[in-house]
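Below is one structure, written out as structure tokens; the observations come after it.
Missing here: one protein chain of the complex. Every other protein chain is in place.
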Amino acid sequence: MTLLETTLRVNGTSRRLEIDPRATLLDALRERLGLMGTKKGCDRGECGACTVHVNGRRVLSCMTLAAMHEGDEITTIEGLAREGTLHPVQQAFIEHDALQCGYCTSGQIMSAVACVREGHAGDEDEIREWMSGNLCRCGAYPNIVAAVAAAAQVMEQHAPI
Amino acid sequence: MHPFEYARAGDAAGAVAALAGDPEAAFIAGGTELVNWLKDGIERPGRVVDINRLPLGQIEATSAGLRIGTLARMSDVAAHRAVRSGFPALAEALERSASAQLRNMASMGGNLLQRTRCPYFRAETDLPCNKRRPGSGCAAREGLNRTHAIFGWSDACVATHPSDAAVALRALEASVRVLGRGGERSIPLADFYRLPGDAPERDTVLEHGELIVGIDVPATPRARRSWYVKVRERASYEFALVSAAVALDLDGGRIREVRIALGGVAPMPWPLTEAERALAGLPLERAALARAVDGAFSEARPLARNAFKIALAKRTVVRALEIAGGMA
Partner (left out) sequence: MISVLAPPSRAIGVPHERLDGKEKVSGRACYAADTPAERLAYGVFALANIPRGRIAQLDVGRAEHAAGVLRIFTHENMPRLNPVSSPPAGQSLLPLQSDRIAYEGQPIALAVAATLEQAAHAASLVRAEYEREPFNVDFRTQLERAVEGQSFFESDTRVGDVERELAQAPIRIAQRYRTADRHHCAMEPSATVARWENGSLTLDDATQYVWGVRMAVAQALDIAPERVRVRSSYAGGGFGSKGYVWPHQVLTAAAARELERPLKVVLTRAQAFTAHGYQTASEQALDIGAERDGTLRAVRATSINPTSRFDDYVEYCALSARSLYAAPAIETRHRVVHVDRSTPTPMRAPHDGVAMVGLEIAMDELAYEAGIDSLELRLRNYAQRDPTTGKPFSSKELRACYRLAAERFGWSGRNPRPGAMREGRVRIGWGMATALMGTFRMPASARVTVESDGRVLIEAGTQEIGTGVRTIMPQIAADVLGVPIEQVRIALGDTTLPETGGTFGSSTTMSVGSAVLDAATRLRDELRELGAHEDEDLGAVLSRSGRTSLSADGAWSPGEEGDFSMHTFGAVFAEVRVDEDLPIPRVSRVVGAYSAGRIINPTTARSQIQGGMVWGIGQALLEESSMDPTLGRYLSKNLAGYLVPANADVPELEVIFAEEVDAHASPLGAKGIGELGAVGVAPAIANAVFHATGVRVRELPIRLEMLLA
């Protein structure tokens, strides 16, 4: 088996890597690039903790191989805040206490940003359904729904971030 | 994961050729199935051929129907205006599948090639399962088979097929376009899946190296009045316990023609042909619908723990008919 030369573009920065073809995008982000904000909850597409954006869409980084993402624009939780200013979704998660242990939070937030941009944050039931791909064992769901709804309002008022 | 080489296919013919010459090679598209199989050792390819850059992601709606490229992602198909208006059962089935993230990743072709969620098949270390390891037995046959088949199973395998979209596509009379070394062929979805019989390791009629390039859904008079009902215990992000897709052609308040497929009850999307016949000409009335559907289950063979699926499936079909017919 040979290692692959790959360039991953993450949070606006290109990183040239030699990677094991078996490496998932999640493991490459964490163990090779040291971006520990993206979490591994199940490693099999069943919890959403590893949600990142690839070319602006929310995906599960545990279910895809890093090698498949040469040239893709990858955004992780570390790339969401701009110049130290939290993204409105991050801010709303704090204000609505939409997190407890924090382990699913990166995935929830990445998913929520996409959920709002997709136009799936119209009302609480819609948010519940479209945020159901992110499990939270602490059970912060009611506050997550409130945070997404509030962030959607803010995001609507401002230019897309 | 077993070590493998990674290769990126430049064109469809090249992808097919790459697999044809290598019995150990496998395609990867969305990855949402293959990556798990690799992790659990269900598949151990020596080479993984990435087909994501092939130009097979289109969704075209014409007067003849839908042409969906194999790489179209579930979320894009579900959101497509022509799909939502003209083939609502498909949009509904897709949108009830998995999660938003997985639907952004999973390809339509890959969706049809999902393998069973039978927990014996999906174990992280081997359990007796003929589908996973031929000859090892079917532990579910006498085991915990609440979620298993009531139709079409054999003593070698009692698993069900998990795809929601395939159930809708079956009721919509779709066919699958497949590229092999000998060229392209079209396979009606009705002929695409295999019953387990003595060889449950083979889910479909595809040969090694054949690539699904697209899915065609005809614009029948029934497609527009189609619907999909999914029954599951968790309100979202769960596979179907039972599901039903129906496509209705109405003549006033009566059913002219109907197609029905069930999910979660068989190794493949299960056509309810007898009910289709019995329903033709009937008025859209709950009691009449229920009677006609009732008779179609005489061949159901429940396992020790899933007899409830018969009653549940009947009710699911009736509900789908009611919704498609505008009654509920």
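Order as written gives the chain letters A and B; numbering starts at 1 within each chain.
Going forward, a contact is a pair of C-beta atoms (placed from the backbone, for glycine too) under 8 Å apart; a residue touches a chain by one contact, two chains touch by 3 or more.
The structure presented is a predicted model; accordingly, all values stated were derived computationally and were not measured.
**Student:** Touching the left-out chain: which of B:A82, B:V231, B:L250 or B:A288?
**Tutor:** B:V231
**Student:** Which one touches the absent chain: B:E5, B:D22, B:D126 or B:D294?
**Tutor:** B:D126
**Student:** I'm checking contacts with the chain that's been left out. Which of B:A13, B:L144, B:L250 or B:A280 qualifies?
**Tutor:** Residue touching the chain left out of view: B:L144.
**Student:** Spell out, residue by residue, where the missing chain touches subunit A.
**Tutor:** Touch with the absent chain occurs at residues 1, 20, 22-23, 27, 30-31, 34-44, 46-47, 49, 76-78, 80-81, 86, 90-91, 93-95, 97, 99-106, 109, 127-129, 131-145.
**Student:** Contact with the hidden chain only, please: which subunit B residues?
**Tutor:** Output for subunit B: 1-3, 39, 41, 117, 119-120, 122-128, 139, 142-144, 229, 231-239, 241, 308, 311-312, 315-316, 318-319, 328.
The working rule: only the chains that are shown with their structure count from here on.
**Student:** Would you mind writing out the residues of subunit B in touch with subunit A in their complex?
**Tutor:** Residues of subunit B touching subunit A: 1, 3-6, 28, 30-32, 35-36, 38-39, 48, 50, 52, 75, 98-102, 104-105, 235-237.
**Student:** If we count contacts the way the header does, which residues on subunit A are in touch with subunit B in the complex?
**Tutor:** Against subunit B, the touching part of subunit A is residues 1-2, 4, 21-22, 24, 43-45, 48, 51, 57-60, 62-65, 67-68, 111, 114-115, 118, 120, 128-130, 132-135.
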